[in-house]
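Note that one protein chain is taken out, while the other chains of the complex remain in position.
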Amino acid sequence: MDIIIEIAGTMAAQFQKPTLAFLMGGMALAAFGSKLEVPEPVYKFVVMLLLLKVGLGAGISVREADVVMLAVPALCAAVLGVAIVLFGGQFLARWRGVSRMDAMATAGLFGAVSASTLAAGMAVLDGEGIAYEGFIGALYPFMDIAALVTAIVLARMSAERRAANVLQGDGTATMTVGGNIGSGGLPDGVDGAMVRNVLVDTFRSPAISALLLGIAIGLFARPDAVYEGFYEPLFRGLLSILMLIMGMEAWTRLSELRKVAHAYLIFGLAAPVVHGLMGFGLGLVAHQLTGFSAGGVVLLSIMAASSSDISGPPTMRGALPEANPSAYVGTSTGLGTPVAILSIPLFMALADIAIGF
Amino acid sequence: MDIIIEIAGTMAAQFQKPTLAFLMGGMALAAFGSKLEVPEPVYKFVVMLLLLKVGLGAGISVREADVVMLAVPALCAAVLGVAIVLFGGQFLARWRGVSRMDAMATAGLFGAVSASTLAAGMAVLDGEGIAYEGFIGALYPFMDIAALVTAIVLARMSAERRAANVLQGDGTATMTVGGNIGSGGLPDGVDGAMVRNVLVDTFRSPAISALLLGIAIGLFARPDAVYEGFYEPLFRGLLSILMLIMGMEAWTRLSELRKVAHAYLIFGLAAPVVHGLMGFGLGLVAHQLTGFSAGGVVLLSIMAASSSDISGPPTMRGALPEANPSAYVGTSTGLGTPVAILSIPLFMALADIAIGF
Partner (left out) sequence: MDIIIEIAGTMAAQFQKPTLAFLMGGMALAAFGSKLEVPEPVYKFVVMLLLLKVGLGAGISVREADVVMLAVPALCAAVLGVAIVLFGGQFLARWRGVSRMDAMATAGLFGAVSASTLAAGMAVLDGEGIAYEGFIGALYPFMDIAALVTAIVLARMSAERRAANVLQGDGTATMTVGGNIGSGGLPDGVDGAMVRNVLVDTFRSPAISALLLGIAIGLFARPDAVYEGFYEPLFRGLLSILMLIMGMEAWTRLSELRKVAHAYLIFGLAAPVVHGLMGFGLGLVAHQLTGFSAGGVVLLSIMAASSSDISGPPTMRGALPEANPSAYVGTSTGLGTPVAILSIPLFMALADIAIGF
């Protein structure tokens, strides 16, 4: 009984957070037919500032970390980010009616990291007096960027492949093109060039450009003063604006999800635990190889379990505008984040059993 | 003699305030033919942020107040807001040459509340050691929103009715439409639908949508951190930008007022005192019914006397773009606010005589 009350309490607290409140506010405005709108140029600038901030923060935290100590856990984090997106995308795309674009955007958000869920995990460990490595805060960008880039590249490639198939279909009908067809049902040559094109397009896209620029400046320059005096303070507010915009758009596209809502519901409830267990497994390996602490293993699990509420939505909105925010923001912020927060005690119990604090 | 010096000093201090300084700066730029302009998308965003802030602040203050204690004074405040707009609109529209749109926008601003005039009143009471209810800060949104919505709906309805009359004129000329004509000279059926349409349009307008969204999020969520860290600090600055824009526009439309300036001058000087006395009267009723304190009665009078320098201009500019800001901002910020500040001692003396501190 207690656990149900706790779950309900966590869900209610989540819905009162400005992030979700502005999202639902945007949906309510759209439902009511409000003519409020955020002009496109302002929206683009808001997204740019948000992603510069995320990048700068990540770059600064990596610059301040010990590179040697960071190497193995950072690799684990990046591998986890890619793996979660691959599994999540597969799981979601298998349901009839789930668009591949929406599946990859949702999997990308679940692979990326929620800084606030991570902070909640750190607070719990601090409260219990459990030690963890100081570089943990520099770990999350590796998982975050790996997951977001993987999801965008896979979504773009699948769109390209579909477009090429349509072209191919037309071609065969009229010209009966012969030639060596690769394993994917596509001419071998096209596939290699396509991957390169999609990768270049992804890194050139405004969202990923801004993110990488922020990381580079955070790593190689000293933007700490402008970060703390400008990007940091504006961040929560600009995020509230972004959530408002995404809420308005989510409402208009909610009906698309009517037939596939159960797929997102199952994914949103199960994925955080599954992803967390993947993080726990890889954390155990790092523990065996490099003496990664039990507290560190718990935090790596929480990172894997969490889904991005900050870097993810603006990145996806910028890089995959066709994807439906009702699907990816709704599933990650509405379901994934509360479930991830609730599963913190599970990862602590597992670490206590497997390693011991 | 002393009083004239005091009035001149209050006026001078008012003109040095950034709000009015930027307004006059905008007028000077326009007069000089400057090509400085605030791009439309930025302007829309600035108004949206200002109104979200006003709404959030109002919602948070109402959420933190005691609902039971608040009920009667809040009703009084809302009634006052509506009454001031009705009387003010009547008074101004009676002058030949005053446009109905400008009259309603001006009356709306005089019905709405100036938070800074209210704060000045609180400071005077605090200085004199006079007690007042803690929920007073949660009272002003009721007067504010009631006045602004009433003014916008009445202005919109009068515009619709004029448009319908023109149509009706055309109709009778060519088709001699027969039917039951209501008291307003319009078919009854049209009138009811028109009121509903205008109300729906008003609530759907970007300005009122943003205001109500802010109130809803302030009431039902916990946006306090983003409010204090983003909306609050940006507010004064964005208001300076809005004032600059309104000043530039006011200059270009100043000539429209040449023949009706005396009407606005008389209204701007007399209305704060008349409205304050209306507030005093209703405050006395609340005192008799619910024991509303003498200090509370003074502050309700000041609220009624004050005219909005913050929530009003962006709301009117957004919801009634046809109205002339030279008229409504000039009259309210240039005349109404200094007169309201100067009449604070009057309401204190009246409360001391009628109730006693």
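For clarity, chains are labelled A and B in written order, and residue numbers in each chain start from 1.
FYI, a contact is a pair of C-beta atoms (placed from the backbone, for glycine too) under 8 Å apart; a residue touches a chain by one contact, two chains touch by 3 or more.
Just so you know, these numbers come straight off a predicted model, no measurement behind them.
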Touch with the missing chain holds, among A:33, A:206, A:321 or A:345, for A:206
Would you mind spotting which of A:92, A:151, A:234 or A:250 touches the chain that isn't drawn? A:234
For subunit B, which positions touch the chain that isn't shown here? 15-18, 20-22, 25, 28-29, 32-42, 233-234, 236-238, 240-241, 244
List every residue of subunit A that touches the chain not included in the displayed model. 39-42, 44-45, 48-49, 200, 203-206, 209-210, 213, 216-217, 220-223, 225-226, 229-231, 233-234
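As a convention for this text, only the chains that are shown with their structure count from here on.
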Taking each chain's centre as the mean of its CA atoms, subunit A sits from subunit B at a distance in Å of 45
